[in-house]
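What follows is a single structure, and I will ask about it in a moment.
Note that one protein chain is taken out, while the other chains of the complex remain in position.
And now, chain A:
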């Protein structure tokens, strides 16, 4: 089975993240960028299948500037067999529609039985790219799985949906997205880090996918009109408790605000 895992490089959430208020784009400091944790979990799901099924091939696919190669190397050091890097100047500031179209085209060009991705990135948090990729590929999405399962013919798993838990299944080929409740990602081994440097990473430009900046951005562009920094909250009243004395004051505070 050939599994493509979509991975994304994102700003490290332990650092403060900023937007360029002119363009509305995220300021990506190359030093502070990491492979998204949810991408690591998606990769882990693929690697566990590979661990128990010989002959499984795992390809990490990313779209991003040249620096995103770092995220691919991390994926390779965890155990992915090879990488595909779609990099093109025309992709700067690509929105979800555009990104998904490019990822779907790159996945098609590479060929696969299954595409696995995180349900939402920690920077965009939109959670729409997996379903968009599935729609471009005209494939089923088994989305937002907490407990993903892969067999030779199908993928399945449980998903939370507000009122309860659903078990869903689709035959292959398919697209699967996983939540932060899925597999805990492994750490790269020392051997993994060494061999990652020798693994192949294919660089793909838009033209090789039959796309161009003009064709992918014609319909349904998201256009940012304005960006404003939201005034930070400031602390309100702060009291020190003595053996529970603060409880009465807290209750009065809640009652004043009609929160009891």
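Criterion: a contact is a pair of C-beta atoms (placed from the backbone, for glycine too) under 8 Å apart; a residue touches a chain by one contact, two chains touch by 3 or more; residues count from 1.
By our rule, contacts and distances are computed from a predicted model.
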*Looking at UniProt, which of "Polymer-forming cytoskeletal protein", "Succinate dehydrogenase/fumarate reductase iron-sulfur subunit", "Electron transfer flavoprotein subunit alpha/FixB family protein" or "Branched-chain amino acid ABC transporter permease" names the chain we cannot see?*
"Electron transfer flavoprotein subunit alpha/FixB family protein"
_Candidate in contact with the missing chain, chosen from A:64, A:83, A:130 or A:148_ = A:130
*Thinking of the whole complex, not just what is shown, which of A:92, A:207 or A:227 touches the missing chain?*
A:227
*Using the definition of touch stated at the top, determine which of A:42, A:174 or A:206 touches the missing chain.*
A:174
_Need a quick check: the contact residues on chain A for the chain that isn't drawn._
13-14, 16-19, 21, 24, 26, 37-38, 95-97, 100, 122-132, 134-136, 138-144, 146, 156, 159-170, 174, 180-181, 218-230, 232-244, 246-248, 250-251, 253-255, 257, 259-260
